[in-house]
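Shown here is a partial selection of chains from the complex, left in place.
Per-chain residue numbering starts at 1, and chain names A, B and C are given in the order in which the chains are listed.
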Amino acid sequence: ASEDPGRESGEVLVLAAASTQDVLQRLADLLRERGGPVMTISAAGSNALAQQILAGAPGDIYLSADPLWVQEIANAGHAAETVPLLGNDLVLVVPAENRADVREPGDLLSDRVRHVALAGEEVPAGRYAEQALRALGLWDTLSGSGRVVRGQNVRLTLAYVERGEVDAGIVYATDAAAAPSVRVVHTFQREDYPPVVYPLVLTTRGRDNPAAAAVFAFLQSPEARAIFAEHGFHPLAAP
Amino acid sequence: MSTDLLSFDCRFQYGQGFTLESAFALPPGISVLFGPSGSGKSTCLSLIAGLLRPDAGAIRLCDTTLVDRGSGLWVPPHRRRLGMVFQDHLLFPHQTIRRNLGYGMASRDDNGTRLAQVVEMLDLGGLLDRYPGQLSGGEQRRVALGRAMLSEPQLLLMDEPLTGLDEAMRDRILHHLHQAHERLGVPMLLVSHDQVVVRRMAGHVVVLEEGRVVDQGPAHETLDRATTRTMASHPGPINLLRVEEVRRSGDHHEGVIAGQRFHLAGPIAPDSTTVYVRCLPRDVALLIGEVSRISMRNHLVGTIRDLIHIPGDHRALVAVDVGQLIWVEVTDSACRELGLAIGVRVTCLIKALATDVVG
Amino acid sequence: MTGWWLTPPEWQAIRLSLLVAFWAVVIFLPPATVLGWWLARRDFWGKTAVDTVLNLPLVLPPVVTGYLLLVMLGRQGVIGRPLDQWLGVEIVFTWRAAALASGVIAFPLMVRAIRVAMLGLDTRLEQAALTLGAHPVRVFFTITLPLARHGLIAGGVLGFARSIGEFGATIMIAGSIPGETRTMPLYIFGIMESPNGIARAQGMVIVSILIAAGALIVGQVIENRSHRQAGGPKR
């Protein structure tokens, strides 16, 4: 074990939003097979990762699920370079058996529905879901009905749906795809909520690590984008 | 069998160690377990109280079988209605003395008078609102005694209830225990090393040694035999005489023992007026009648207070009261020939050289 | 410190946390006492198994514990389904679920504290009580428990504090519903997701600290009162 795993030569520490862990691991394996730099992935919530960067923790690359946190570290001078890398869709999911018979967002107000799960108010998925429902004119009634349950993050929200504890939930398409036991019944219109953006950041510490620059570039390469797309993300156009 | 208060016949072993294997029966009244330290007295009480389970045997109290390993019968300790005074008190440290005393008291039949009586008897008046940690050793012992008495037991088991108390208090409590026994008829079984207590209290004595009953019977005879036994197995008593008014007289010192002249040998600190002299019982001879001319210089006249034949040993130990008590060892035949008996006046002859000045 | 004047949702979270922690202790301390006593006194076959199961909430990440509770108590769960179908009682997503989660997580701590106290206890005092004719149940309540009071107090304080801080299992089984299950940790955790969250959480963190101090003071006061009894240098 080294003092500073991120800066060992040829090693790149990628701080990744938990939901991107699997796809990044696949890319890391690919890179290693080619004899490229070794990507070490430390996955956690976007906020925890940002706090770590703010505290000066080693970390060359930050793939965040929350642009607000990216703004925050940029303001603090920790971001050397930022690109919006990925996008995602919000979907309405229901448990496999769908006993409340939810087919579209409007059904969320039906009497059959006891609980609806959303991600937390402060995480992007929660914020956006709220805005999407507002755009559909459902939010005020729904939130007044007391049937909204906030899972902390998307994964937890999804777990409620998977277990059938709630009758429906709103999550990212990528997460829904990773949970075989839930059914996607509706994909929200992208116009109804701000675009979901996963920014990719090269930190100031990463700037001094030549291998990090290579990884930073690799993650934006068409090859990487194709793999991201396979996992359900929308690769965003390079600026 | 049915007239016995308690019949005890048990075997019990601590792990691989000490084994108690004893059988005895107690008549109603006050009985004492007597025996040297470590002979199994407390173990007996624990077995009777149900705090230990015998490996074999049975214990019966009046008509109730408390435990019988043969039939598997077992009365748990809280149903035995036995009051126990533990050797180390075991007062409840978190309760006031008042609550300690009242713990075993069936509340229905009491409006404070029994508590008040016991408090009065044991002189615990000012202590009721204190905690056990704030009492002296003797006070704790008295509380333990009171607590057991107040639980209205069918049999009171007391492990050295009076040690550590001053004589006045001891006498007073003895008196009250006697009274309690007479008035309420509470039978008692107590452990004591104190012959005064035993002789005063007990009707029946059971003598334990190394886990076995070596003797039992009415108190006085049994205790006399017990003393004998101890002396037979033990180096025996050593006389320690107090000599007062010591002064120089020619080439030696002399002093006074209970009014009688006593010659001393050996060096003596110049300013001592009182010294102690040690001599062995076998170095003392006895004489009846007038003192003849004899080389033994010290003649102390006294009355025989006690006479103990040591069985199988053809010896006897004679206690002569010359103002102080002197133990003398004589042969059985000498004893017969001189007609020694309790109350006979004799003269003790002690060679000054056989004595040992202590200080 | 922007959030010194607490907002209504914050007050709600505080009230809820206190409620949840209170019930977690009230419900779980009695069985913890019995179990602590049992584990301290008895040696039986399968003791380690019991001990292991009871300590699982300590070794497993709280989210896993929460997940296991969800599996058992959820609408589809072995316990939750009959409750839901026969009694119409729903536990998941209620404050009762939060109390349950907190209690389960704090349970091994309570048991341990009580067990330690029971182990330090002189069992001969209980024997003495038995010889005074007290039924074993009375002995337990009048001798054993008071003598193990340090453990009970510690169990209560630990359990309460742990409940006040419990996050992982609670969010799993109770969700984060404002006013119903959003306790202080859930509230804090929630706003810490946003970049200005730390500043907004400060008020709540301070309240947490004050509550902890309050609980500790209460524990200390009870302890001191009972300690005075021990008296001077004698036992």
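Going forward, a residue touches a chain if its C-beta (ideal position, glycine included) is under 8 Å from a C-beta of that chain, and two chains touch if they have at least 3 such contacts.
Everything numeric in this text was worked out from a predicted model, so none of it was measured.
Only one copy of each distinct protein chain is drawn here, although the full complex in this structure file has the stoichiometry A x1, B x2, C x2.
By our rule, only the chains that are shown with their structure count from here on.
Of all the chains shown, the one with its CA centroid nearest the global CA centroid is C. Chain geometry summary: the mean Cα position of chain A and that of chain B are 88 Å apart.
Centroid to centroid, with C-alpha atoms defining each point, chain B and chain C lie 56 Å apart. Residues 122, 124-125, 127-136, 139, 142-143, 146-147, 149, 226, 229-232, 234-235 of chain C touch chain B in their complex. The touching residues of chain A, counted against chain C in their complex, run 45-47, 50, 66, 68-69, 71-72, 115, 117, 120-123, 146, 148-152, 156, 159-160, 163-165. Against chain C, the residues of chain B that register as touching in their complex are 49-51, 76-84, 86, 90, 92-95, 103-104, 106, 130-136, 147-148, 151.
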